[in-house]
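Up next, chain A:
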Amino acid sequence: MILQGLLSTLYQVAQMALVLALAPLLTGLVRAAKARLAGRRGPPLLQPYANLAKLMRKEPVVAHEASWLFRAAPYIVFATVWVAAGLVPTFTTALALAPVADLIVLVAMLGVARFFTALAALDAGTPFGGIGASRETFIAALAEPAMLMVIFTLAILLRTTSLAGIVDGIVGGEGVGLRVSLALGLVSLVMVAIAETGRIPVDNPATHLELTMVHEAMVLEYSGRHLALMEAAGMLRLFLFVALIACVFAPFGIAQPGDGPLALLAGLLGFAAKMGAAALLLAGFETSVAKMRVFRLGEFLGTALLLGLLAAIFLFVSTGL
Partner candidate 1 sequence: MGEIGYDTAHLLGALVLLTSFALLSQRRLSALISAFALQSALLAAAAAWQGLIQDSPHLFVTAAIALLLKAVAIPLALRRVMERFGIQRAAEPALGVGPTLVAGVSLVTLSLLLVIPTTAASAALTREDLALALSVVLLGLLMMITRRNAIGQVVGFMSLENGLILAAVGVKGMPLVVEMSVAFAVMVAFIIFGIFFFQIRERFDSLDLRRLDDVHAEEEGP
Partner candidate 2 sequence: MTQEPTLGPALAILLVPALAALGLALVPAWRLAARLNVVASGLTLASAAWLAAAPPAPTPLLLVDDFNLYLVLLTAFVGFTTSLFSAGYVAHELEDGRLTPRSLRFYHAMFQAFMLAMLLALLANNLGLLWVAVEGATLTTVLMVSLYRTAAAIEAAWKYFILCGVGIALALFGTILMYLSAQPLLGGGAAAMTWTALLAVAPRIDPGVLDLAFVFLLVGYGTKVGLAPLNGWLPDAHAEGPTPISGVLSGLLLNVALYAVLRFKMLMGANGQVLPPGTLMAAMGLATLLLAAFMLHRRRDMKRFFAYSSIEHMGLMAFAFGIGGPVANFAGLLHMTLHSLTKSAIFFAVGHVAQAAGTQRMDRVTGLTASHPALGWALVAGVAAIAGLPPFGLFMSEFLLVTSAFATHLVPASLLALGLLVGFAALVARVQGMAFGPPMEGVRELRAPLAPLYAHLALVLVAGVWLPPPLAAWFQSVAGMLG
């Protein structure tokens, strides 16, 4: 028992470190792949690390009108997103925080992060901050119900919202197999993920045109280590969603509690492979689609919500579907 407890704590700490270490790599991989697909050489793979390091060394500049919220927000946001990312099982489900690693908790933590980002953006007093905050909350107002719909579907199917329980339900025991509602849930969750992480077609992360920005507009005022923390939070958010989709819909290879070191290694390698595949798919998708106009976002997320609803309906009507 104590050994189990110690091991799970160890794995949890390892996971937190892994998440922090790998998130910039994922972002770098996506950027490099996008550059290659666009016919350019692109920045080196480890560029995000260099950016973060550079920013950490610089002195933050804060606006006169900004309150304590503006200075505290980066830390709060970074902390919540980091912990949330640490909750999602990547290579093993034997984590110390597994009992609280629940999908609803994730949604709540992401909500807290978003709340503080938006408030801080308003706090700076610039118009772009206001634009970004209002668009971000608009997106959230639609994306959260869609995500909850997917969680609802999973809950009906697997009778749990705990991430470890979900992994167990899908791979362990008799498993669930390929199901229509899961396929619909996957599409819905991918659409929500794109909206929440601010990728094309919802928001262009590399844009410099302020009027088209959603997420970037909120962090426009930050500099120095504050900016480093916000950027890191963004990378962690991307990592979180990729890991979440991999955990819920492709949890093959994740080590179960009580597995030996070989299973852990397999879990790590499997996870690395999933990350790589996700990065390439995301890069390919972003390169092939154009950014949507802001007023079309309602439809995009409405579709995600409807697909989630449809997934739940399928489950209600037939056990086989």
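A quick word on the picks: all candidates are chains of the complex that A comes from, given by their letters.
By definition in this document, a contact is a pair of C-beta atoms (placed from the backbone, for glycine too) under 8 Å apart; a residue touches a chain by one contact, two chains touch by 3 or more; residues count from 1.
Nothing here was measured: the structure is a model prediction, and the numbers come from that model.
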Touching candidate for chain A, same complex, options 1 or 2: 1
List of chain A residues in touch with candidate 1 within their complex: 177-180, 183-184, 187, 298-299, 302-303, 306-307, 309-310, 313-314, 317-318, 320-321
